[in-house]
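Other chains of the complex are left out, but the ones given are in their true place.
Labels run A and B following the written order; every chain starts at residue 1.
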Amino acid sequence: MSLIEADSPVDRPSRYNAARMPARLIEALATTEPLADLFSDESVLRAMLQFEVALAKAQAHVGVIPRSAARAIAAAQTRAFDVSRLAHDMLRAGTPAIPFVKALTQFVRRKDATAARFIHWGATSQDLADTALVLLLKQALPILAKDLTVLESSLRALSEKHKNTVMLGRTLLQPAPPITFGLKAANWLSSVRRSREKLESTFAEALVLQFGGASGTLASLGKNGPAVAHALAKEVGLDCPEAPWHTQRDRLASLICACGVLTGSLGKMARDIALMMQNEIAEVAEPAGGGRGGSSTMPHKRNPIACALTLAAANRMPNLVASFLSTMSPEHERGVGGWQAEWPTVAAVIQSTGVAAASMAETASGLWVDPERMRENLEATNGLIFAERAMMLLAPKIGRDAAHKILESAARKSVQEEKRIASVLAEMPDATKHLNAATLSRIESPEEYLGSAENFRKAQLVKKPVTKTMRKKER
Amino acid sequence: MSLIEADSPVDRPSRYNAARMPARLIEALATTEPLADLFSDESVLRAMLQFEVALAKAQAHVGVIPRSAARAIAAAQTRAFDVSRLAHDMLRAGTPAIPFVKALTQFVRRKDATAARFIHWGATSQDLADTALVLLLKQALPILAKDLTVLESSLRALSEKHKNTVMLGRTLLQPAPPITFGLKAANWLSSVRRSREKLESTFAEALVLQFGGASGTLASLGKNGPAVAHALAKEVGLDCPEAPWHTQRDRLASLICACGVLTGSLGKMARDIALMMQNEIAEVAEPAGGGRGGSSTMPHKRNPIACALTLAAANRMPNLVASFLSTMSPEHERGVGGWQAEWPTVAAVIQSTGVAAASMAETASGLWVDPERMRENLEATNGLIFAERAMMLLAPKIGRDAAHKILESAARKSVQEEKRIASVLAEMPDATKHLNAATLSRIESPEEYLGSAENFRKAQLVKKPVTKTMRKKER
């Protein structure tokens, strides 16, 4: 859901359609509207019908069934189905496919009894269910991609804008040497972009037709199997794989994993932002999106709603991935229990990925950043985070151990007396012997202790696959 | 689509109500109808409304708000809510509670502006959402219990009926010494019953009111907090815990775990049945339930549909449990991402448990058992499974190693020449020297090699907590 929506939910240009929208309050926080639509009954029926219509067309094209039958089948509409009855029958049948085909047959038969004979010709339940799932996934990709594109460009812009905004590094939630917020944003971007690329390549590999008939041999089509398969693939707009994959779930599994990795990367960003939004830190704030409950004039009093939704998705995702992986060993040509568990898992994976991507896109594109507060938090350490720096300057001269002792003592004094570490050092002869006043005066300048931050930041804005050379080497 | 899936669903006694049933085709295999109803929008709204109405009544009772306000609030109906809008607003708000309260307030205000002021008085989002969830869970228990009661009594009956039905034991999917089918059923029962008991005790512990206000102190109720809490608990029919549990999810977690253990036990039964239904084994078959597609006259040609649904639930369950456990560390007084991930997980856990319990109840109550085929499969091993027995008879006389060698040689001969092992041994002087003809003739009798099977079977039909003495000892 885009930022463009007006603050008040009352005013916003409504994008949802009560009649169409499949509300499911128990899962309202775990999806976005386009993806809730995608896995709605209407949409699932449409995908199943698309398969059967395309199958009839393909078989008519190859000459396996009469063209008139294909035409009659193609006239079927999703509204012809009694969804409640279908849901009931699917549970009884243990498969979504058989009841659907029965219902479709009944519908077509009323108009053309002959055509009804040729529905689902030579196909098996899993051909219908798997291909329908793939057709849904195909529609999911652009929905995800749209938000990811916004997210990436927003992060890039944030990174550029804040390339000189220094802030505390934090390790184990404790102060560490400074970074720039530009680097932090670039780090988020880098991981999100790699994960999105993997997402796209796994989608490309997984979005293939499933068509194998009862045992995966297309036996009942005789010699016509491959011809029908290719025509069918073309008709539904999918690639035709070298063989059916009813027992080989690895391509789907890789797609699911890629969603998992991406959502993990989005979760990292959400975690950081939620932590930086703490009242005591107050370095950034989510935008005050419509309905988000945050005051538009008090950015640092906003709740991390988009972060919460993203972290909720990131919390559920690892086990959704595991759930899919745990059914990769189906028995023989169709398993008992594994395949039957896939649909809810896949739907939850896609919707979780989607809600995380949309939330972080909205967040990144409107993130409120407070560079002054970042500097204040940094200053509040009284220079303690530069102790490492001072030690590195002393160490070559007096050894690391001795340097460590001096700095430890200086750090303790700095904390106890609430004095800056440079001032403390300036009073210690052991230190001033080796570090002159000019050096000491600059020790606490964060700008001078950023090392390769800008180097690393810029390198991550460029899409440059690091492993190219390695891959060549390895193969 | 298999030919054998024949019985028309049209003929079955229909148990569903199309108007009422909340279809969600993508999850049709992952729930039962009563549980789909339970987590439907209508039901979720009812639970949320129940909390707000009860809160108003309790506060009126204690004197915190006017009685007239409570009456006006109590007049609200679930049909007053625009579900699609609510779903939209919940996602925006990152909580189901705030938009619900807003909508309820709008509704009540139209009739009684004063009453509207007292809605959700002193409560926080999580009070509403958590207690609503608990109220849903309270309704889930009898639904689960009903199926489990049928299951347990059916397993008990199966066990009694087949206490003398010998069959192969099977370890690592290979033949092992005989058991009785009565023992196998008792083993299933034992694990299911223990798991159900744990389910009930964890429900009893978890079904408590959540009511703590913003930080869990009921601050805005002043001294009236405990009084309101107790009145509210009474009003919604829940126990009142010693303190709010908004940050302590252990009781819910234990309930979820108990569902996981129970579903695992159900999955064990389904696994065994699906394996015994293999055409080459054909020892049992699921009943030919309406819409299940199995021919009622060809039990051993049925598909293991109920097993598939149960194993699908058992496949998803471990990761649903993990999903809940992974959000047990919320930040401070309400976390970012953990709590927000709970609802879909809990709903999936309950529905998965339910579909497994219902499926195994139906299966156990109509299981077709073929004692003859069980004996045939046992006989088909040519007595090889009694080799251990012969060895145990020889070992005390000639040592285990020597006995082992004789039996190994006999076993090989039995397999190669397709002769019964007793016959082979009868031709081996090393064996006949120690085992006389009478002994040898009885070696292959499964009835005489059942050891304590009947003892163990009967012991498991009795509900007798083994650990009673131990518990006393330990404490």
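Just so we're on the same page, contacts are C-beta pairs under 8 Å (C-beta built on N, C-alpha and C of every residue); 3 or more make two chains touch, one makes a residue touch a chain.
In this text the structure is predicted, and so the values were computed from the model without any measurement.
Participant: Tell me, please, the full copy count of this complex, given that what is shown in place amounts to 2 chains.
Facilitator: Total copies of the sequence across the whole complex: 4.
In the analysis below, only the chains that are shown with their structure count from here on.
Participant: For the complex, which residues does chain A have touching chain B?
Facilitator: 1, 9, 16-18, 21-33, 36, 39, 41, 44-45, 82-99, 101-102, 120, 123-125, 214, 267, 270, 274, 289-293, 303-316, 318-320, 322-323, 326-327, 336-338, 340-341, 343-345, 347-348, 355
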